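Written out below as structure tokens is the structure these notes cover.
Apart from one protein chain that is not included, each protein chain of the complex appears where it belongs.
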Amino acid sequence: MTLLPEGFIVWSVLAPALFLLGFALLTLLLGVFQRDRGFVAAVALTGIAGAAVFALHFLMEAQRGSAESGFGLRYLADAHASAFTLVILLGTALAVLVGQGTLERLDLDHPEYFPLLLLSATGAVVMVSAGDLITLLLGLEIMSLAVYVLAAWRSDVRQSQEAGLKYFLLGSFASALFIYGIALTYGAGGHFDYASLMAVFAATGFEAHITALLGAVLIIAGLGFKVAFVPFHQWAPDVYTGAPTPVTTFMAVVVKTAAFGALLRVAATIFAGLEAGALGAILPGVLVVLIGATLVVGNLGALLQAGVKRMLAYSAVAHAGYLGLAVVAAGADGMAAAGFYLAAYTLMTAGAFAVLTQVMDDDDRGDTIEHFAGLGRRRPWLAAAMAVCLLSLAGIPPFAGFIGKVLVIQAAITAGHVVLAVLAVVTSVVAVVYYARVVVAMYFREQSSAARLPERPASRSVDVAIGIAAVGTLLLGLLPGLWYTLLEQGQNLLVFVSSP
Amino acid sequence: MVTFVILAVVSVVGALGVVLLRQPIHAALSLVGTLLTLAVLFVTLQAHFLAVIQVLVYAGAIMVLFLFVIMLLNIEQQRKEIRPWLRWVAYGIGLVAAVGLIVGALLDPRQAPDAAVARAALQGGNALLIAEVLYFEFMLAFQLVGVLLLTGMVGAVALVQRRRPPPGGVSAATAREAVLTDRPGRPSSHPVEAGGR
Partner (left out) sequence: MYESLLMMFLAAGFIGAAAVVVGALLGPKRAGPDKLAAYESGLPATGTARERFPVHFYLVAMLFILFDVEAAFFFPLAVKFGMAPQFLFAQAIIFVAILAVGYIYVIRKGVLDWK
């Protein structure tokens, strides 16, 4: 114990992640000792709820200005970490509910499903709470490994196999880039933890700018792959489409939240430190180009899709672009704006995918716009929920997506990125077209005879998930202050403050 | 210095072999060469523990997995390449990245630490030094590695072993299902299975 300073080990900050991990292990054992799936799902939800209680506690502590951290600033439980943990837990809970209602029907019911979801969520929580690059890397790998397997969950279906393999190969490659980035950053700064790196990079005597810059660019590439920035987005449409829809629900929201949580933290510390020194102007330039390309490619790609699932995949790319606006403003209002945006994004995207599982047939197929025609008459509640989620994704008031877009655009303008802000506004107009297409089909077109809705009893747990998503989207849009004040007023550790 | 140049050349040639050789087995063996050279390089840097781990885990265990994959896929002949130009694009990107890294390293104005100083610091085996960092400062990372290993274990088993075996061991049918993909019309008994009896 002699090698550690006093107060180094703070087990309590790990509570949300430990709770999730403990329940992941529990569900794993329950799974192989043959308990029924409903019971395992309930246990998983209990674990998520427990972790959420701890995360909420830390968020409240951060409100009081006493944000906690442990392991020498390697693991943080401040406002950013706790808020993002809560969003991850929300996404995981929705994915568990959707999974519970669809696994059996889609022939996906294997006992490792829920444990892998929880393990992946554990990795995601570690990522957003990480205070050093090694912890971040391990969280990223834990999260990704579980998701690779889940993407290939329908091992008898070619598309699912392809999705898993593609995601795995490209994801490993991105991890390799990320590790190179960490190595170069360490080579330049001599530390792994954000706090020291930030201080070293911004110090006057710092010389290794090029090495540090290369490292930062590679870190952007590695995390940019996970959030699907163009040009690292190529996998997203195929993997989102090929993976079973309940898995896509999880992948679209949790992986994105975790990767953005980490990217924002890295941007607010390491990148900000770099930007204070010489060559500092290059890094924001790189980010602006990537984000601009993401906005354009994501939205135009979504415009061209015939399948709703693939359209939502491109929409996920486009939303990575909007969230990118928060990344370039990470030091200022970006972190809080992204925290709000991701909560809204989690609700509306998970909701849309959950509705999709109800419209698609038992072979996880049939997601063209034709299949949505006349849904408003046949399943009015389902159609209404879908409409809420899609209009929110399009950024139409009074839904949560609108507030989120306003917040990130505002943050970008405050940080001086007016061009990106204008581009974001222009592309959101394009976005309205492809989301509205589905809504119009649901309400103003007759059901076509070729694409009938599958006849089957509604699943209660999926209905609950859709209900939470739709009501949450509406609530967050009408009363954004409920969530945003927590983010804005909470204390964040390690945020770079440029010295005059 | 001479040792380093020799080792560097061998390891780079080995790495080039991995990407240039067409036969997967040859590429894998070339990788073994690179990994072993790296182990020797670690030895010259007094990092004996890392060298041993490099041989045991990488050149040993990981390579076994590589060979298993090659045998699993059973690539009989070099098939016609799809988009042959892609290979050249990849070579180009690799070259640009390598040159970029070298230039970046050369432009780094800091003095490289004296090898003698580093060697003296690491004298007497570095397992001790690794332990001092790994189990104290990076104890959280160490435990997370455990979680990562567990995730890998569950993931691998979940994809392959899909059904619970009936009580009394795995039936022959389940074992046959464990073959990743069986081409139709192929005799279902594998020589390996047959040889086991």
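Each chain carries a letter (A and B) given by its place in the written order, and its residues are counted from 1.
We adopt the following convention: a residue touches a chain if its C-beta (ideal position, glycine included) is under 8 Å from a C-beta of that chain, and two chains touch if they have at least 3 such contacts.
All of these numbers come straight from a predicted model, not from anything done at the bench.
*Asks:* Looking at A:Leu25, A:Val406 or A:Val432, which residue reaches the missing chain?
*Replies:* The missing chain is touched by A:Leu25.
*Asks:* Write down which of B:Val12, B:Leu72, B:Leu95 or B:Ala115 is the residue touching the left-out chain.
*Replies:* Only one of B:Val12, B:Leu72, B:Leu95 or B:Ala115 touches the chain omitted from view, namely B:Leu72.
*Asks:* On chain B, where is the contact patch with the chain that was removed from view?
*Replies:* 43, 49, 53, 56-57, 61-62, 64-65, 68-69, 71-72, 74, 76, 125, 127-128, 130-132, 134-135, 139, 142-143, 145-147, 149-150, 152-154, 156-157, 160-161, 164-165, 169-170, 172, 175-176, 178-180, 190-193, 195-196
*Asks:* Mind listing the chain A residues that contact the chain we can't see here?
*Replies:* Counting over the whole complex, chain A touches the hidden chain at residues 1-3, 21, 25, 28-29, 32-33.
One rule holds in what follows: only the chains that are shown with their structure count from here on.
*Asks:* So in the complex, which bits of chain B are touching chain A?
*Replies:* Residues 100-101, 104-105, 107-110, 132, 136-141, 144-145, 147-148, 150-152, 154-159, 162, 164.
*Asks:* Applying the document's contact rule, which stretches of chain A touch chain B when the two form their complex?
*Replies:* Chain A residues touching chain B: 3-4, 9, 14, 21, 28, 32, 34, 71-72, 74-75, 110-112, 115-116, 119-120, 122-123, 126, 134-135, 138-139, 141-142, 145-146, 148-149, 152, 155, 164, 184, 188, 207-208, 210-211, 214.
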